[in-house]
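For this view, one protein chain was removed and the others were kept in their places.
And then chain A:
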């Protein structure tokens, strides 16, 4: 430590990284660049951010274009993954490590150092002080003092000399390490994130009903082999009432490993499927537009006397009603049917929001009949002769949008989060409390002097000490 002016480069670097000034500079750099990154949309088409620049600076398209060019070459359009932003984060980590290491030995000494008896003058200088006088010999109240200290949750140690004695106790000296646990947790989270980036991937997979895939796709379209296959058996959306606002959407997935079905699960938003470290999240859905009229129509036919059969047909397909001579034919289909003011049907959406099939019956109770049946409206399923056609599904025309992720670092990140919560709790809600109770004989009475200190949340500890003083006063009354 006696190096004086001839500090080595390493010492200088150490000092630099241990300094709070550098921390402030790094905090500011990360914050300011992050702010820029929230204004410019990340990984967006150039035109979007050029518009943003035009709106912000009120410049012409040409100027905005050249500003964009400069920002883009500096990496601002994907800035959170740019080399310089990652460098800021690494500098932050280095700063955190060195700052902590620099201060740790001193704090460690404090933590290891156990409480020792103090002289009366020292106790009188403590930030929390109380004194009680009891008409008894000091030796007569020893038991009382010790048990009172236990009552407020401390285990007292004793030292006595002659006629006087002292009890002293402490609690929570480890809490001084709380801040280091918090610092460590940030490093653990960063480590988890790096492991995830290095050994994991983030991809997506749009899987139509009935199809199977051995791969997922990364953002730039490259394939990532899964090591197994995943199949979408079914996909379904549930809506709020008669609105087109989805209440829930679900995919029935099957995992095939080595050609064998190994796992089946119905996934929904907030409820993913994991197999061999790869997790499938329900992210979106959509129609397979080019196949909109080529799906399989799943109907349940119920005759008027209650006999039912389930059939699969398609647009243009024929079927016969059970228990009757009626022949039916699906002649039209709409993915999202509605009726205009004059009652004419029209399709209001290309997505499968309100699927409807138009069915013509040759002979229903002696008469021909035709009409729309809608999947979401069971009242349209009933036919005039008491039989019904239940629209169960129109299958094979929607894909489920899956977010596919492998992240071996995520458990480490979670561990870091737990550490952080623990560290913060210790730091802000616990404290290192110390107390000394000195008893001396004074004019035939026992003079009890209490001194105490807490490095945080002093007010609460002061109330405990108040209680202790009260107990000692009472003990005297009882003992008389």
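Throughout what follows, a contact is a pair of C-beta atoms (placed from the backbone, for glycine too) under 8 Å apart; a residue touches a chain by one contact, two chains touch by 3 or more; residues count from 1.
Just so it is clear, contacts and distances are computed from a predicted model.
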Notebook entry, point to check: Name the absent chain by its UniProt protein name; which of "Cytochrome c biogenesis protein ResC", "ABC transporter permease", "2Fe-2S ferredoxin" or "Magnesium chelatase subunit D" is it?
Noted result: "Cytochrome c biogenesis protein ResC"
Next item on the list: Just name the one of A:12, A:90 or A:269 that touches the chain not displayed here.
Entry: A:269
Notebook entry, point to check: Of the residues A:108, A:174, A:199 or A:429, which one touches the chain left out of the display?
Noted result: A:429
Margin query: Tell me which of A:8, A:31, A:161 or A:341 is the one touching the absent chain.
Written below: A:31
Item checked: Contact with the hidden chain (one of A:90, A:212 or A:421) -> A:421
Note to self: To test your reading of the contact rule: which positions on chain A touch the chain that is missing from view?
What the structure shows: 20, 23-24, 27, 30-31, 34-35, 37-39, 41-42, 48, 51-52, 55-56, 80, 193, 202, 240, 243, 245-249, 268-270, 272, 279, 281-283, 403-405, 407, 410, 413-414, 417, 420-421, 424-425, 427-429
